[in-house]
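Left out: one protein chain. Kept in place: all the others.
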Amino acid sequence: MTELEQLLARAEELYRDLRFQAVTDWKARHGGLAIGFMPVYVPRELLHAMGVLPVGVMGAGDDLEIIRGDAYYQSYICHLPRSTIELGLNGALDSLDGMLFPATCDVIRNLSGMWKLQFPEKYAHYLDVPQDFDALVGGQFYRRELEEIADELHRRGARKLEPAALRRSIEAYNENRSLVEALYTLRIDEPWRVPTHELYLLLRAGNVLSVEEHTAMLREYREAVLADADRRSMDQARVLLAGSFCEQPPLGLLRTLERAGCYIVDDDFVQVHRWITGDVRANGADPLGDLVLAYLEQGIASPIRYIDDQAKGQALVERVERSGAEGVIFCAPSFCDPALLDQPMAVAAIERAGIPWTSFKYAENTGQFQVIREQAGTFADSIKLWSE
Amino acid sequence: MKIDYCVGIDLGSTTTKAVVLDGERHILGRGITNSRSNYDVACKVALGEALINARFSLIDGRLEHEGIDAERRRELLTRFELAFREQQYRSQLAALRASLHQHAERLALGAATTSTLERILGTMEQETTELYRVGASRKSDFFRDLAGSRYVELAEAIAREGSHAFDPLVGLFDKAILETENSTEAVGTFESHARKAMVQAGDPALQRAVTKVLSIELVQRLGVGTGYGRQRLPFPEKLIRSEILCHGLGAHAMFPQTRTVLDIGGQDTKAIQVDPNGIVTSFQMNDRCAAGCGRYLGYIADEMNLGLHELGPMAGKSCRTVRINSTCTVFAGAELRERLSLGEKREDILAGLHRAIILRAMSLLARSGGIEDEFTFTGGVARNTQAVKALRVLVGEHYGERKLNTSPDSIYTGALGASLFAWREVSRQEAESVEVLA
Amino acid sequence: MRSDELRVAGIDVGSSAIKVALLRDRGSEGAELVGQATERLRRRDPLDVVDSTLDAALALAGLRRGDLDYIATTGEGEKVECRTGHFYGMTTHARGGLFLDPAVRAVVDIGALHARAVLMDERARVLGHRMTSQCASGSGQFLENICRYLGVTIDEIGPLSLQSQKPETCSSICAVLAETDVINMVSRGITIPDILKGIHLSMAGRYLKLLTSAGARGPVLITGGLARDEGLRAALVELAGEQKVPVEIRMHEHSPLAGAIGAGLWGAFRVRKLSSRGISLSGSRG
Partner (left out) sequence: MSEKVNPGAAATAALKDQSQERQKAMIAEHFRKLAEAPERGEKCVYTFVPGNLTELIDSFGLLPVLPEINALQSGMRGKSRDYIALAEKLGHSEDVCTYVKCDIGMLKSGNVGPTGERLPNPDLLLLSYTGCFTFLKWFELLGQEYDAPVTMLHVPYQGDGVVTDSMRTYVVDQLKKKIIPALERISGRAYDEEALKERLERSAQAEEDLVWVLESAKRRPSPIDAYFGGVYYIGPIFTAFRGTQDAVLYYRELRAEVEERIALGKGPVTPDGEIANERYRLVVEGPPNWTSFRKFWQMFAEEGAVVVASTYTKVGGVYDNGFRHDPDRPLETLADYCMGCYTNLNLPTRVQMLERYVREYSADGFLINSVKSCNSFSAGQLMILREVERRTARPGGFIESDLVDPRYFSASNIKNRLESYFQMIEQKRAGGV
């Protein structure tokens, strides 16, 4: 195995590891708390500064058979929460000392209460990120929220939150974010160098590794692919994949899209890595304030944020332009209200801009890709046949 | 002599089951038939079968009375029953033949078709004796399946040699079988078959027993109906009970310690929790989709040209379970073909399909409140050994040690519950009429 | 043979049948269908049937494999060995539909497992589409199952349905459990034509929904195997009228071949496009 292959094998192993062994290992080495979080965004810097390992819990993909999870959710609710409950029930999350449920949607919100009922001994907190983006209104509220979380974690054994430590953590995540961004840019320039199913595995690895380890992994990967002479360009259509910001698609789906002739040149996977655009200010006197401000002012346009004035559609069109995508595939989880309610507005903007698009839904455990392959293939065909 | 009985009829989507219960709440007989035919007929046939079965057990009782030992009795009864079934089969085959010819004539299919039909039917008739030989194996107990699969095989062979097109032959069969099934006459009467069969079996003790039993009058006190088709049951509304309650009570009667019941029938799957008195405390049912119930396996069996009996044993040979990705039955059928063509083993795919259906049941069970000790598996699919095995494995993995009850008669659970309700109703009415009299 | 003439084959590997179309393509001067063959799979391995079906079509047209400039597959044909290239189902049905009926701007392809509405422009570029999901209710296979339960052959369906006087309404039913529903209807004394028409109408409802949500209007061609079903077409026409859907449903005798035809034509298109760039395909022609 080449080094690159080894690295990818490690990332895939992390992706498939439904018992979160990496977290247990980290705790054995560092002895801190590990706190799980659901999609989409939590300020991982805060946890990191307190010596806590933030662990992204993004469902269980297609490897887990749902036995008891269905006892918690009706058929018309997305798949993510049922696999998460299943993980909780079968002990896979025992290494976590608590869970954060950010204000992503009603399903995750209600899951926070279910967690309290089901695992009363564990810390479970609903993180109500503000929808008011005024520093003096929503900002103040958010700050109080974060302080409360920090106090609670401290009570439960985490280090006290110190500004200096927080500044260092912000720097660590700034570096991580810029490496993620660099890979996204590289994929835009040379999509054959950074196949999406690989990039995806790397992002997923960031859910369970410490930021330091993850940053090292990203760097190593980048160097390896730049040096790999075997990767060559193919005749594929360039597409932007929109809508997979919460429940994550199965790896097989991404492979299917790539095989059906698509280069994915931008996407919404594991958005916590890219929620804040650019660097968070790391040298101010009030790093907590800086973190709050970054949330208010540097956040991306996402379906789970309130944005009026059609700014969201515009942001998508700009992403298409920036990534040189020839079309957009809306690929959202079934029954995902935020993604699916957003879609008509995004579609309208994309249509106004004359960009081709198509759409389909998935669940994290979808195993049958025939229909998706047909659709994506047709979409790629129509782009390829008509491109000059 | 006269015996009072109550009957419970479970009008299932695939099969209709009847249980005949005497005044002591002992099961006298059980009967089952396809529900394909119309509902009235299905009920009649199931009851008829249950009464035949009742008479068989009465005959057994007579023989015992005469001091004949158990082994000899079993042998005699087997011989008698096979002879009886053979008579029945012949009678139905004759009806089928008449109907086939009628349709061929109406469609003016011509002499070639008539003679082809004769070729097929002639062969089938010849094979009848062999089919009911002691020790011979049969694909099914239902005339439709038994005659149907042989007819199709023969028609296919004829089509292969180029003598006659296949589709019209099958078309004729599909029409004729509907008619044959829907006719109670085609089945014939107990008495006439029994008389012939007892002669055929040729044993004086048996003849005495049969003659004696033929003179017993079986008197129905009340019938209670349940099941998928319960709105259409030929019963007054007061005598209809929800299938959930009947299954709960029936399972309780069979296994008094049971707390969780899983019933996988042809068209629906139910997960039921009952208390120590057999009272249902919670339940879950699936939606109307074949994925996850018996028809799923039936469809797959058809796709593979296998009998339902053969499915479980074949899957049992697997050492590697394939994961089936399609939920929809039809798509699973397509997936099956695709996988076969990719060279995967038939038994492995089948094992995957069985696991898939049990996985769905697991989620219903979870919804109804989990799996308690004891746990009873009923319905037609409980006859499938592989389904039982898959269930055992999954229950063990996720709920730990549970006593799992199954019974060869579990398909009759609902009907048994209904027959118990019938006797309760009789007692209630009697109590009421006593009140009125007083 | 003229020098700019191309000979191409399109192979549609379906879930129930292999369809092959042979075409002579003269670029801007149009193309013509010169041979065809359809072979039902009947549970055989599609890849085994592909070769024999292709050879059967070639034999009928008096051609050999070596004569072909491009062998294009569609449907499940990605794995076919002899292919020059593969195009996806909706791309090919759009092209095939346009070839069969140049007036249409939409096709509704109804096959054994899926149905899809495809919108295209005058150059057969796919503009939009809608597909049925992972439930076979209302598919070709569904109809085939119904036939079995009713004891009629697939070719009888159309004519029988057309005789219906009082179609029985039936809501969406499971392709497998339909058996009981159908038996129910039979036992209630409903005639076979009325049952079939009812089923056709409910299927038509689904397809119309696909068409309207894809935004189709004007002439629409039915392609795929169910295009043979006159009863279904009648139901579509009737329902479209009732619901005031502005579409005109059409059929063509070669509709079931549309995918294969489209694949072949796209093959020719690729050959020309690449050769205009000076690339020649290591195609079949020696």
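Order of writing sets the labels: A, B and C. Residues in every chain begin at 1.
Here is the rule we go by: a residue touches a chain if its C-beta (ideal position, glycine included) is under 8 Å from a C-beta of that chain, and two chains touch if they have at least 3 such contacts.
Only a predicted model underlies this, so the values are computations on that prediction, with no experimental measurement involved.
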item: In the full complex, displayed partners of the excluded chain; value: A, B, C
item: Hidden-chain contact residue, picked from the options A:Leu111, A:Leu203, A:Leu316 or A:Ile372; value: A:Leu111
item: Residue in contact with the excluded chain [from A:Leu18, A:Ile77 or A:Ala315]; value: A:Ile77
item: Among A:Pro43, A:Pro130, A:Gly206 or A:Pro356, the residue in touch with the chain that has been omitted; value: A:Pro130
item: Candidate in contact with the missing chain, chosen from A:Asp17, A:Asp63, A:Glu171 or A:Asp337; value: A:Asp337
item: Omitted-chain contact residue, chosen from B:Lys17, B:Arg97 or B:Arg367; value: B:Arg367
item: Positions on chain A contacted by the hidden chain, ascending; value: 71-74, 76-77, 81, 101, 103, 105-107, 109-114, 116-118, 125-128, 130-132, 134, 136-138, 140-141, 144-145, 148, 303-304, 306-310, 312, 334-338, 340-345, 347-348, 361
item: Contacts of chain B with the absent chain, listed as residue ranges; value: 241-242, 244-245, 275, 277-285, 287, 367, 369, 424
item: Missing-chain contacts mapped onto chain C; value: 212-213
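By our rule, only the chains that are shown with their structure count from here on.
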item: Chain contact graph, described as a line, ring, star, complete graph or other shape; value: complete
item: Central subunit by CA centre of mass proxy; value: C
item: Computed distance of Cα centres, chain C from chain B, in Å; value: 40
item: Multi-partner residues of chain B (each touching 2 or more other chains); value: 326, 331
item: Junction residues of chain A, two or more chains touched; value: 368
item: Residue ranges of chain A touching chain B (in the complex, touch as defined); value: 65-71, 75, 367-368
item: Chain A-facing residues of chain B, complex; value: 287, 323, 325-326, 331, 335, 359, 362-364, 366-367, 369-370, 394, 398
item: Chain B partner contacts - residues on chain C that touch it in the complex; value: 15, 41, 43, 45-47, 113, 134-136, 139, 141-142, 148-153, 156, 173-177, 179-180, 183, 186-187
